[in-house]
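Shown here is a partial selection of chains from the complex, left in place.
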């Protein structure tokens, strides 16, 4: 990945709806070059998709952070993939520390959080769950500094 | 927010680069309606932006999760905003539990994580920091179920 | 719930033995209005009952706070309802954090606390119990600010 790739990715992270022509102007290459680079970055699995950032608290959603310890003899990854199937699950990481998994879920209202926790506790291989709620979100992006 | 708004947001979350015409076909209304709805959802602060999802581990980045306890007498929000200024910071939440803030950062390599932790520890109002590293990311999206 | 409802509830929280006539004078409406409003608030489940606040430490009672982790595969709510059947149980909440339930019990004397903890540990679905004792109660009310 060279400096041009990085420039294009920076543009796409900031505003994914911009046309390749617009991006080409910004980074100072032809539209064809941008198009070709994006194609290659997508094929290499670096670009995974284009999404829209919503203000979820404006939508009345509550962000739930659960840390999960899996039972001995169960694969952390397999348990994580089962949790990934729940529609409230946004991020699932295998992490260091006392717990094996950290999950970020978006729930429709305060009451739903308890239900989601109970559902996670029912998944096979889950040993214990530590749940915290987000009181206020100060920043929430997926954009990384390249 | 009615059912049409939700349909449009679902489309935009799945593929933010689609044209309003394409989205209009998918949800069964005119392009003008989609355009107008998106304009209104943006004005109301529900749509915050359009971004590109990158596979950060493919880029050699390490995800760092820090939990921060702020000193008594300091505003959690003010400390959170200072951390938000660091270019590695992606998500910052004021959370329940022993720690006040949970921060997700993307660092260029294992070694950089120690540096980021030291920088967070230097911010005024930070009392203590608990850092964990992501060993493997199983899912990472901002897309929510509407 | 309008401002009049709130005024009546404030009066009832402060002194539940006052007659509707007395309350009517305080809030400046007719006795019939108070009576009707209380009836409606009771039917809507907002008023749950009228009770007397006792100074339990004056009665030689010790307040026990237990936090309970339930076993995976057991419903937190079902376990909580079993604990609610114990006559020492006053408050039972499903909470965030490492433990699932927080229970406040009133025990007749220091020695009884150990017995209550053993009884809670015997309830099916209880995984572990963290017990703390109240050394001194500084305030204890159910009255909320409306």
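Letters A, B and C mark the chains as written, and numbering starts fresh at 1 in each.
FYI, a residue touches a chain if its C-beta (ideal position, glycine included) is under 8 Å from a C-beta of that chain, and two chains touch if they have at least 3 such contacts.
Computed from a prediction, not measured in an experiment: that's the story for all the values here.
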Number of identical chains forming the whole complex, with 3 shown: 8
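Going forward, only the chains that are shown with their structure count from here on.
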Between chain A and its twin chain C, rotation from the CA superposition, multiple of 5 degrees: 90
Geometric centre distance via CA averages, chain C-chain A, whole Å: 40
Chain centre separation in whole Å, for chain B relative to chain A (CA means): 8
Contacts with 2+ other chains: residues of chain B: 96-97
Contacting residues of chain B [partner chain C, same complex]: 96-97
Contacting residues of chain A [partner chain B, same complex]: 1, 9, 12-17, 44-56, 58-59, 61, 63, 65, 77, 80-81, 84, 87-97, 101-102, 106, 132-146
In the complex, chain C residues that touch chain A: 69-70, 72-77, 94, 96-98, 127
